[in-house]
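Omission of a single protein chain aside, the complex is shown with its protein chains in their original locations.
Take a look at subunit A:
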Amino acid sequence: MAMTDGNRSYSVRDMIKENKKKQSGQQFVEWLMPKLLLLTATISILTTIGILFTLLFETFIFFERVSIVEFLTSKEWLPWDGKTGSFGVAPLVTGTLLTTAIAMVVAIPIGLASAIYLSEYASEKARKVLKPILEVLAGIPTIVYGFFALTFVTPLLQKIIPNLGIFNALSPGIVMGIMIIPMVASLSEDAMSSVPNSIREGALGLGSTKLEVALKVVLPAATSGIAASFMLAISRAVGETMIVAVAGGSSPVFTFDVTKSIQTLTAYIVQVTTGDAGYGTTVYYSIYAVGMTLFVFTLAMNLLAQYISRRFREEY
């Protein structure tokens, strides 16, 4: 049986045929899309592999020229000294640890106190206003913080500590801490907010003050989340570049004196790549060895953070 519609005639058979044609096109798309999407998903894995390979490969070339023992044990980092230079990573590591430690001294107490305020004391309204404003701090480009450290914080500190150098570890450390406050506050607040209210009410019902609830009940219950946020904060501080490159100076000295100019792992990479260390020189390959050190450090902290929050998560 055929239906006529103007000049064209449709038989059921034609319609089925046409539908089948359309469907085979559809089936192709249905088959293709997951594969294309999987391909995009593998890019992230390829990126990790790429990072690992470039770092390993070029670090290997570096260690063909400089012994790994010297790299790990020598306390002198003088890459431009003489023909061979001297490559002991310790001064860069101490510089990094120094600024990171200062940043943590600033970020952890203030961040945690903010988290307690936002999660336990602030009204819903106040939290809605305060949290986004606090997070603006995290969105400011690090070069701006570097400028702020160099032109405002350092001169201010020099009034208190007269022998503070123009470049020092203290000022970038403090500013880095300020930058990290929102991260600690936000992640710790998430951890504390997920502690169920029934537990708070139980403690309040026994006559605790809000402070006692916060410090003796909520804080211990949220320990894993809070510890994970500290690990991520440390990792962030170790990897931070522009603040220390601008305000920390470029003196790789093995020191724990915060008033002196230092150099961090990241700042060294910046110094070499802005200068003109020729391709293929030992100095050129040294940035990969330093980058590898940095990568291992931060990866360890990140994995530790993931492990802590997974392993010790309290289920309610």
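Going forward, a residue touches a chain if its C-beta (ideal position, glycine included) is under 8 Å from a C-beta of that chain, and two chains touch if they have at least 3 such contacts; residues count from 1.
The rule is simple: contacts and distances are computed from a predicted model.
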(request) Quick one: find the hidden chain's UniProt protein name among "Protocatechuate 3,4-dioxygenase beta chain", "Cytochrome c", "Phosphate transport system permease protein PstA" or "Aspartyl/glutamyl-tRNA(Asn/Gln) amidotransferase subunit C". (result) "Phosphate transport system permease protein PstA"
(message) Can you say which of A:F62, A:W77, A:F230 or A:F295 touches the chain missing from this structure?
(response) A:F295
(request) Among A:I102, A:L164 or A:I178, single out the residue that touches the unshown chain. (result) A:I178
(message) Among A:S11, A:T47, A:T223 or A:T281, exactly one should touch the missing chain; which is it?
(response) A:T47
(message) For the chain left out of this view, which of A:V12, A:M33, A:L72 or A:V105 touches it?
(response) A:M33
(request) With the missing chain put back, which residues of subunit A would touch it? List them for me. (result) 26, 29-30, 33-34, 36-45, 47-48, 50-51, 54-55, 58, 109-110, 113-114, 116-118, 121-122, 130, 133-134, 136-137, 139-144, 146-148, 150-152, 178, 181-182, 185, 209-212, 232, 235-236, 238-242, 245-246, 266, 269-270, 273-274, 279, 287-288, 291, 294-295, 298-299, 301-303, 306
